[in-house]
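Excerpt of the complex: some chains, original placement.
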Amino acid sequence: MNELWDWDAAYAVLPELLLAFLKVTLLVTVVSTAIAAVLGLVIAILRMSVPKPVAVVINFIGDFIRMTPIVVQLLFAYWTFLSVDAIVIGIAVFGIHYSTYMAEVYRAGIESVPKGQWEATKALSMSKSRTWIAVIIPQALRATVPALGNYAISMFKDTPFLLTIGVVEMVRAGLTFGGNHFRYMEAITLAGVIFLLASYPTSLLISRLEKRLAYNY
Amino acid sequence: MEANFAALAEAAPRIWEGLGITLLLTLGGALLAIVIAVVLGLGARLNNVFLRGICRAFIEFFRGTSLVVQLFFFFFVLPQLGVDLPAMVCGILGLGLNYGAYCAEVVRGSINSVPTGQWEATTALSLSKTQRMRRIIFPQAWALMIPSLTNYLIHMLKGTAIVSFITLADLTYHTEQLRQDTNTFFAYGVSLVIYFVLAYILTLMMNGLEVQAKHKLGRGDSLRETLSLKAPETTVAAEGGRG
Amino acid sequence: MPTTTEPETVPAPATAATVPAIKFENVEKRFGDNVVLKDLNFEVAKGDRVTLIGPSGSGKTTILRLVMTLEDLSGGFIYIDGEPLTHEERGGKRVELGEKAQKQIRKRIGMVFQQFNLFPNMSVLENIIEAPVHVLGQSKEEATARAMELLESVGLPDKADAHPLELSGGQQQRVAIARALAMDPEILLLDEVTSALDPEIVGEVLGILRHIAATTDITMLIVTHEMQFARDVSNRVMMFDGGKVVEEATPEVMFTNPQHERTQSFLHAVLGNAEDQIGTR
Amino acid sequence: GDGQIDSAEGGEGAATGDTLAKIKDEGTVTVGIAGEAPYSFQEGGEPTGGTIAMHEEIFKNLGVDNVEVALVDWDALIPGLNAGRFDLVSAGMSILPERCEQAAFSDPEIMYTTALMVKEGNPKGLTDMDSVLKADDVKLAVLSGGIEAGYADKLGIDNVQSVGNAQDGMDTVAAGRADAFAMTAISLNWLADNNPDSGVEVTDAFVANIDGQEQIGAGGTVFRKGDTELIDAYNQELGKITESPETYVDVLGEFGFTEENLPPKDLTTEQLCAGTAG
């Protein structure tokens, strides 16, 4: 019977995990977060400014995307858009999936801007676009920065799903190593540790940010 | 297309069974998660540094490592240490602990956002700490936390899609099998729709719960909300923790 | 001018001097089923300072918000300088004006809110120059120069770069007043501008307003609980109740010799509170 | 059922080495499979396939009538074996030196040759790995973690797309996401035969050649390292099947296995584990 933990295997798999982490996991997380942040805001504003029936449609699509597993969405997109690279599909699906969450965060943020602020812009005859840009969005954003960070972390931990469309991210790299060497324990455990090491400090940073933003207001 | 539907009809009983597994995991996981969330959420507010530290470590650990890793340990490693749990128990345990840790932050955040006036009134009436929490604060925090809990319930439903890793034949597994007999597009389409309908129903139920809870606090009245597919509010303040 | 009235003259077109600054014509305002204002008619002449008084819920705030187009008008018409504000009669029908037309008129109206509503993401100066620069198209220098003048006149010349939330309530309200004045409004709406302030600070804000009333000819529509301020600044007081103007008079008459029974009991409750309200239960 | 993908309960706890006694006692052996045709998979809920047929034969002879399967992900086969969730892995896993350090293999059971699945008509004219390497506009799909992935890597083919399972590989080629899919000939032929409308075909089998060295690939059944008694008994019965081409094809032929897949007598697991075969 082989022992539970083998340091040699751990040393052997670590570079592969880190490489995949840097090349795929981090790339997808960062680019997709940027997409989600921007697209989410666009959706949130669009929903509040288009006619009701259009808003209903946008809402429905958003709900559909938000309420179905990202794994299935990845597969669906992968087999539908055949000329697109898997990594691009991955980034796009993560970006779009999380943009529906971000749209909700922005909505909450926008709604948390006191009604008086809207009224003041009207009393000053400010235009709609200027109202959004100069008053509403800056205030809404402050409240949403922590949530954005939280979703980035949660996206980060969802990246293993990329393995279903053949993108070799960290966990896939670990499993491949495991398959070749029949040692999974070290690969999976180290992947977990890397997740923890990357996400915990980030979330600490976010809660500090959260507190600072809260006090400044 | 007809061949697709024929294959679907043929696979229906198995998909139905997979649906059962998915629901069992979701609801079992949710029950465990809420218990863990309340325990850890309250524990993370304790004055005792030691107990609080344990709760915090627990929360950070289960949030920080990913669900796949946790399932791997419960199903494949624990037996080597002599603890041999059935796959379903492993699944529920993994989901419950993972999402319980997330929800603990929701519970803590919601309790903290019950207005200070309510806490002070309980002191002015000399209620004990347990009475205060049980009778005054928690019932009010409950209404605040439901939207975020709904959010995580949907996450959990979606999270069950990976349990084939621990030999559970859930909805995703069976629709994945369906793919061998139908075109890929169709199989995943069916899967998406089923998940959406499930999530929709769960959301409606939770919205109903929220309306009821808010109504008890004398806020929010209409059934209209129950009927609308209200997006789970990500109340930035109440969430407090990390999504 | 000493000319005799010529009988054949057609009714003179409303001239600037005779057209009221604000005119409510059969105004109705409903919130759902709740009719707050019904068939309301009144006029405010140019340069007038009119105070609205009345019990809580009588619709005073609603009137100001209608003028500022913060609420939709359910029925009737409001005219500013004789021009329709939100709706006009066209071919016997009541038609809503386009956003553009409304905006044109809205520019002439300024409002100061009970809760100040300063923009917390901008400095005091930025708050004041925002609209002049982006709405009136003033240059940044021009707007800043004017803003500094206004800050001077509200007694806060050294707070230009401060953050609004660093200021006390009274200071915030003075900035809000400066911000409204920076748009050079013809009409200024004031809704309980001191009721969110500590009693000791109320005076400084009212002093500023008194000064503005004394040195400009801006038309003012004021809602306040400070009866002394109403008496001091306004030249007309309108008592509202049940969505109607119950009584209308100069402050002297209104506060010393109210005619209507409802006005009497209201003033008794508000002014007389300290003296004998307690004993009347 | 209880939702478990298999219908079996699996082995109990971590293995203690007396697995042979246990399965004889119970009359049931549980084998882990990853659902790969034609080796071991389920059809209509019933386990079937080449290695399954072989194991049914062998364990019947050992006095164990009942072969039950636990269907898991490919990557869960070894963790599941170690966790005692089943008694052995019936998936024709390749015998490789690194793997031998962690688990025990039976004697060689199946010889592997490689083939390429390509679009019907083989528009790029591919024949083997070298032809893929030479053509510079060819994208090659490989099973992630499969031997072919290693071949591609060693040959320096970098336009590679990894796929999760054989079905994905075929779809990848059929959909044009890749030009060729390299895998064992047995699997590819089975796939192509069972999906006549998919618009793909399989090239002739070849033995991959890297740096002039033929890559001898052979697969076997995987056991926990301590189960020596079981392995010995198993190998003895296995020998009766691999004794002659006739007995071999008799058991496995139904699933597309031929004489070519019968390992040569002089090839041993020790050689394969030491990397000195071929």
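Residue numbering begins at 1 within each chain, and the chains themselves are lettered A, B, C and D in the order written.
Following the convention adopted for this analysis, contacts are C-beta pairs under 8 Å (C-beta built on N, C-alpha and C of every residue); 3 or more make two chains touch, one makes a residue touch a chain.
This one's a predicted model, so the numbers in the text were calculated from it and none came from an experiment.
Enquirer: Express the subunit copy numbers of the entire complex in terms of the labels on the chains shown.
Expert: A x1, B x1, C x2, D x1
As a convention for this text, only the chains that are shown with their structure count from here on.
Enquirer: Of all chains present, which has the mean Cα position farthest from that of subunit A?
Expert: Between subunit A and the rest, the longest centre separation is with C.
Enquirer: Need the CA-centroid distance for the pair subunit A / subunit C, whole Å please.
Expert: 48
Enquirer: If you average the CA atoms of subunit A and of subunit D, how many Å lie between those two points?
Expert: Each chain's C-alpha centroid was found; their separation is 38 Å.
Enquirer: Distance between subunit B and subunit D based on Cα centroids, please, to the nearest Å.
Expert: 39
Enquirer: Could you list which residues of subunit B touch at least two other chains?
Expert: 72, 76-77, 80, 184
Enquirer: What positions in subunit D touch 2 or more of the other chains?
Expert: 14, 75, 79, 82, 171
Enquirer: Throw together a list of every chain pair that touches.
Expert: According to the stated criterion, the contacting chain pairs are A-B, A-C, A-D, B-D.
Enquirer: Inside the complex, what are the residues of subunit D that reach subunit B?
Expert: Residues 1-6, 12-14, 70-73, 75-76, 79-80, 82-85, 167, 171.
Enquirer: Note which residues of subunit B are touching subunit A in the complex, please.
Expert: Against subunit A, the touching part of subunit B is residues 60-61, 63-70, 72-73, 76-77, 80-81, 154, 158-159, 161-162, 172, 175, 184-185, 188-189, 191-192, 195-196, 199-200, 203, 229, 231-237, 239, 241-243.
Enquirer: Tell me, which parts of subunit A touch subunit C in their complex?
Expert: Where subunit A meets subunit C, its residues are 114, 116-117, 119-120, 122-127, 130, 134-135, 138-139, 142, 217.
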